[in-house]
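For this depiction, one protein chain was excluded, whereas all remaining protein chains were kept in their positions.
The block that comes next holds chain A.
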Amino acid sequence: MITALLGPNGAGKSTYLRQLMGLANGKIEPSMTMVFQEPLLFDLTVAENVALGLKFRRQRKISALVGQALELFGIGHLRNRRAITLSGGEAQKVALARALVIEPKTLLLDEPFANLDQTSQIDFRRMLKKVILQRAIETIWVTHNKAEALVVADQIMIMINREIVQTGQPEEVLQKPATKEVADFLGIENIFHGEIRDKNGQSIFENDRVSFAAAAVEKADAWVVVHPEDILLSLEPTKTSARNCLRGTVLAVEPAGLIYRTQIKAGEIFIANITRASVEELGVAPGKELYLTFKATAVQTLDSPLPEGPACRQAGRG
């Protein structure tokens, strides 16, 4: 099981990892080990570096185990090289071999590939994920790279301001970010602030710019998200009671890979992702008037962000 610990720089991820490892209080958990962003190899041979954990544990048959660990990452030929002469990628493989050779139950990874180039990162991720899954190692993988987290993780933990604010499966976290901060960090678009009230038996999200139906409970201080892929664009208004239909004006269209990212002002500014075919069919261009359609159930509420300001802090302390 791989848990990605995701969060912005300075959120306290590395500190959290060091606490788990026992480096903060000096009570090291022997069935656990840690790989850092830098390879941190000692000025010894590759084999001697990989052997360190085994030596510390006074294990037998060290040489054979070291050989196996090196082969795991395809670096058997580096065995007798002086470790500090290796390239960045080779060195990080040695660091991984050194951690895995002691057969840890839990592996902590602190941005292990952040110093490598993009292409190598992909190879390294695949290679390491395979080894971790083969050996069923419980892994906590710290990263600030969302793509990396989504690729490697069975579960995502989001840390913001030294607190784990959400834990869940990747899709779950992406679709239902727990707070405004999580949504912001994940780069989720169409986040609006307002009030959810009951109007003739239907829940309505409303602020002074926009109003639409939301399948949610009443809340005075509400953050809601409408995922761009849940928004349909059309030239004529759609007529279904379960759907919201807003009239808006296109502000900008820009290509974003295979899709076109379209900004539409309909009270609030909405982002919709559409295909090239739709752009041509609808004649999407700045100034064009269109209708946005999305289901009430596509409107998701977020927990309110943590209160800030001196008054709140004082109350919290008391």
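Keep this in mind: a residue touches a chain if its C-beta (ideal position, glycine included) is under 8 Å from a C-beta of that chain, and two chains touch if they have at least 3 such contacts; residues count from 1.
Criterion: contacts and distances are computed from a predicted model.
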item: UniProt protein name of the chain not shown, from "Tungstate transporter permease", "Sulfurtransferase complex subunit TusC", "Acyl carrier protein" or "NitT/TauT family transport system ATP-binding protein"; value: "Tungstate transporter permease"
item: Which of A:M1, A:L40 or A:A256 contacts the chain that the document leaves out; value: A:L40
item: Of A:M1, A:I28, A:A147 or A:A285, the one touching the omitted chain in the full complex; value: A:I28
item: Sole residue of A:L86, A:I102 or A:I140 that reaches the chain not shown, by the stated touch rule; value: A:I102
item: Touching residue (missing chain; options A:R57, A:R126, A:R162 or A:R209); value: A:R57
item: Hidden partner interface residues of chain A, rising order; value: 18, 21, 23, 28, 30, 32-34, 36, 38, 40, 42-44, 52-53, 55-57, 82, 98-99, 102, 108
